[in-house]
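Below is one structure, written out as structure tokens, with a few remarks after it.
A protein chain is absent from this complex, but the other protein chains hold their places.
This part shows chain A:
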Amino acid sequence: MSVDWNEFWVKVVDATGETVYMVLITLALSAVLGMAVGLALYATRKGGVLPNRVVYAVLNALINVIRPVPFIIAIVALSPVTRGVVGTMIGTEAAIFPMVVVATFGVARIVETNLLAVDTGVVEAARSMGASPLRIVLTVLVPEALGPLVLGFTFMLVALIDFSAVAGTVGGGGVGNLAMTYGYLRFDTSVMVVTVAVLIVLVQIAQLLGNLLARKILRR
């Protein structure tokens, strides 16, 4: 039994909208949270602008525990917490929670790595001008690392499109859900093809925008 495409297009458009919503909300939340954790990691490391061994060790361990867990396992493992926070374990909102958790720590690592790549000389220059540690992080490190950071966020965005599809297959909404319920369970190849095409197009658009923005910032 195959779907009636005259009606089914509406479902595809709705699902795409849901996916974009999930991904953008997650990106916004994890960008803010991940930035905070990443800055804290950078600042508290040994020889950093505000060294603190305990804070660094805790954050670092947390990231190293969460990052290697496959996303599908993370969804399941986090589901009790998800239910506590969101109130339910299915639907778009329920999918967003584990995505934010995982993405936050991914973003944190991206932020830390790119800040570390900034030439220590400009940090020294800012210190010599009497800048405080917080000021250095916000007005020197982040602007100096912005180009690579945008590329890192783009990488995260693409990963989130992937995550959203995975979340969709286990009760979240969006394109993944569509592929699961119509494409997989009803063996409809055309639905499979269309959903894959939608995901590919979304990824292309994300990467293109990210590259354009980074190029503008890097001036090359």
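What we mean here is this: a contact is a pair of C-beta atoms (placed from the backbone, for glycine too) under 8 Å apart; a residue touches a chain by one contact, two chains touch by 3 or more; residues count from 1.
The rule is simple: contacts and distances are computed from a predicted model.
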Name per UniProt, for the chain absent here [options: "D-methionine transport system ATP-binding protein", "Ferredoxin", "Transmembrane protein" or "Anthranilate 1,2-dioxygenase large subunit"]: "D-methionine transport system ATP-binding protein"
Touching the absent chain when the full complex is considered, from A:E18, A:E112 or A:E144: A:E144
Contacts of chain A with the absent chain, listed as residue ranges: 119, 121-122, 124-132, 135, 139-140, 143-144, 146, 217, 219
